[in-house]
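Have a look at this one before I ask anything.
Here the complex is missing a single protein chain, while all its other protein chains stay put.
Labels run A and B following the written order; every chain starts at residue 1.
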Amino acid sequence: MTPPDDTGAGARPGRAPGARRLTGHRLFWPAAVLATLLLGNVALTHDFFAVRVQNGHLYGSLIDILQFGAPLILVSLGMTLVIATRGIDLSVGSTVAIAGALACEHIATAEDPGSLSTLTTAIALAVGVAAAIGLLNGLLVARLGVQPIVATLVLMVAGRGVAQLITDGQIISVSSAAYKMIGGGYWLTLPFAVLLAAALVAVTSLVTRRTALGMLIESVGGNPVASRLVGIRAAGLLVTVYVLSAVCAAVAGLMISSNVSSADGNNAGLWIELDAILAVVIGGTALTGGRFSLGGTVLGALVIQTLSTTIYTLGVPPETTLVFKALVVIVVCLVQSPVFRARLSRRRRTAAPEPAAGAGDLTARRQEVHP
Amino acid sequence: MTAPPTPRTPTPAGRPVLEARGIRKAFPGVLALDGVDLRLFPGEVHALMGENGAGKSTLIKVLTGVHPPDAGTVSVDGGPRRFAQPLEAQHAGISTVYQEVNLCPNLSVAENILVGREPRRFGLVHWKALHRRAARLITELELDLDVRMPLSAHSLAVQQLVAIVRAVDVQAKVLVLDEPTSSLDRDEVAQLFALVRRLRDRGVAILFVTHFLDQVFDLCDRVTVLRNGRLEGEYRIDELTPVTLVHHMVGSELSTLDELAETSRPGTAAAPETAGTPFLSARGLTRAGSIEPYDLDIHRGEVIGLAGLLGSGRTEAARLLFGADHADGGELRIHGERAVLRSPRTAIAHKIAFCSENRKAEGLIGELTVRENIVLALQAARGWTRPLSRARQDEIAARWTEVLDIRPADPEAQVRNLSGGNQQKVLLARWLLTDPELLILDEPTRGIDIGAKTEIQRLVGRLAAEGTAVLFISAELEEVLRLSHRVGVLRDHRLVATLPNDTTLTPDRILGAIATGATS
Partner (left out) sequence: MAHRALRVIAAAALAAGALTACTTEPAPTGTAGGTGKGSSDGTLVLGFAQVGAESGWRTANTKSVREAAEKAGITLKFSDAQQKQENQIKAIRTFIQQKVDVIAFSPVVESGWDTVLKEAKNAGIPVILTDRAVDSQDTSLYQTFLGSDFVKEGQEAGKWLVKEYEGTSDPVNVVELQGTTGSAPANDRKAGFAEVVKGDPKFKVVASQTGDFTRAKGKEVMQAFLKSHEDIDVLYAHNDDMALGAIQAIEEAGKKPGTDIKVISVDGIKDAFVAMQEKKINVVVECNPLLGDQLMELAKKVAAGESVPRRVEVKEGVFTQDQAAAALPGRQY
């Protein structure tokens, strides 16, 4: 009973075919929402778009959005692939905390905190443990048939406890310039975190679209029964996406802890899984699996981060912040919903006089037989 | 299709109960309907005919409020209506039974019939009344069903009947039946027709969509024919013959007509070489609860038909040969060597292909494109690390779209927007691309139009001639006889006979085997 996604777009009077093609593009609505938010900011803060060079790197609100959005982009990236397989990964927030905690703990207790080898070990440790977490999630889902929401819930809850155990409930501060680079450093005047996120997005989209991985993931998510009958090894794919998701979360965790040079087992990545799911949905990937859009997810994550920044610059009182966020998100979801748009335009159309459509077709009838 | 026009009630006069004018409907990449008209009068059975992709299903969805039309009007009792959703159409007295059963398998028969309008007492569901009312409706239909059983306990055919009972219970002025008979056996069809006639006599207007010509001549009063999304014409059945009706449907494609006229079965074609090691050999292959142990040899170039009633174990037998289900007893040899099919993947590696009867649920990935659906099996076999290049995919998709005449000829169209016959062709293309040595076709022609059906039948013959083994499952005995070298007959989850298709094999003999289990 699902109507084709572009219900009613076929005969909207008075709209050029070019415009229709534009609004029909899957990235149109997330991009439009992002543009609206950014323009709204410019209207309120005139130098919002201003980017200048300071201390040898770019400096401005846009740069902030990118930098703080980078971890969310990464988490959402992995989440997109998981959701495309009809799954969901609730454990990413805990993975963020564990990765940051492991890396900082390692660096803080190392003999030579500043050295490159310490850094490499710290990163390898964090990513390795995250991969193990992803493997566990993937095996629970693919081999034991546990529902993804349940399988990953286990680590969502327990994982934060693990992170607290690693940090002993404390906030671990580290002073390693090399580690600071990951989330807070700059390279070629740009925040390194942004470059890292961009690189990972590029690699992921190359791997999914240049190999058959993307198509097979969409197939498994779109119709698991048919995918089995067509000979796709779904188990391997599922494990792969959960591992990828956890690794993305780990890199995000490194970024978040590196940015403030400290690991906070309690608060790092708290609720980021929900923001990531929202980013994926805003980006136009359905929670029911199947077709996914990495570009849309990046836009979705940027929408969420821009919204946060907007709240800070706008001076929305903290008591009403959540209401404000909720309203924007509701509007975004409504605008994205084809059903809602169709209903809106139908209302507009019925208000206008009914077009005398089809009248000319009567003469085209051949062999009309009146009973 | 040679059924003589039966005497019928006088064609209804007066105002149409349902009228559509100038309906236009487009989906991304497909203009499904372009200025179509339809009139339904009270007390008539009206056939809606057309080839696959002609727009029959879309028109029904517009009439029943599933899709709003892009242009045109739908009137009920003379008043223009705009249905935003199916429920509104239902309230206006238009009930629909779709081709694919849309019920809840885990609810009981009674709940399925009355869901949404359960009798209530003190605000709670009055279960006793619910079961009583459902049972009464079932009896009216002369069916024998326990209404408390979950729907999933019944065969697809019975589920279809339940869907009809559900639609009938709504006080309908118009009953739309979309391919209701494609999964019913003869007795069930007769049962259904009896009910349809009773409803007609009560003044209900029935819109009947089917591919079976003889059913149209048996049951209907008038017919509206669509072609390529346009109205071809509206006719009285008694003014038509099967041949002229087909002519209206397919237009100038007279070669197809010739083939249809040829009613003799070509089962006497040169038999393949059956000496030596068969491609596949099953001995005592079984799965508890789904199919009794059976033996079957399939040679290269051989077409084996599987006949039997719905639920007789035809599909279940085939699924074991594809590893879709695990056999829990017996032995399977491929090229004479023992093989254990753990999964479809293993079977595919042995060059076996399987087109499921359930295209939507088990075959296609609806939101992927035609191109992606076609290359999927080949790509799955290669693994994700060895992708087919986009150029290669485009070339494959273009070639198969042309070879099988898939319409629209747009490899980038979403496959769920295609009509049933074209979807079937996409599935065929997918498997032919893997160059299978055994092709298992489960009801490949069900619910698709005559043109596509003939093409698929011809394709089966050609594949066999080229050395492919084919296992052909169909409820239509004529079709099985026309194509097969040997016919396996199933009855109550048991392969009761494997009959060579010589001149002595007739539909009656097969029916006898199905009915009694005896082969004489």
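Operating definition for what follows: a contact is a pair of C-beta atoms (placed from the backbone, for glycine too) under 8 Å apart; a residue touches a chain by one contact, two chains touch by 3 or more.
All of these numbers come straight from a predicted model, not from anything done at the bench.
The absent chain, not drawn in this view, touches the displayed chains A throughout the complex. Interface note: of A:Val92, A:Leu278, A:Val328 or A:Ala342, the residue touching the hidden chain in the full complex is A:Leu278.
In the complete complex, the hidden chain is touched by one of A:Leu195, A:Ala235 or A:Cys333, namely A:Cys333.
Within the full complex, the residue among A:Leu153, A:Leu195 or A:Ala235 touching the omitted chain is A:Leu153. Taking the complete complex into account, residues 45, 48, 54-55, 59-61, 64, 68, 88, 90, 149-150, 153-154, 156-157, 161, 164, 168-171, 173, 184, 256, 259-262, 264, 266-268, 274, 277-278, 281, 286-288, 308-309, 311-313, 315-319, 321, 330, 333-334, 336-337 of chain A touch the chain not shown.
In the analysis below, only the chains that are shown with their structure count from here on.
For this pair, chain A with chain B, the centres built from the Cα atoms lie 41 Å apart. Of all residues in chain B, only 11-13, 21-28, 31, 35, 37, 41, 66-68, 70-73, 82, 84, 86, 102, 222, 231-236, 239, 322, 324, 343-345, 348, 354, 356, 361-368, 372, 376-377, 379-388, 414, 416-417, 430 touch chain A in the complex they form. Contact residues of chain A toward chain B in the complex are 1, 3-11, 24, 210-213, 215-216, 218-219, 222-223, 225-233, 237, 290-291, 342-343, 346, 350, 355, 357-362, 364-369, 371.
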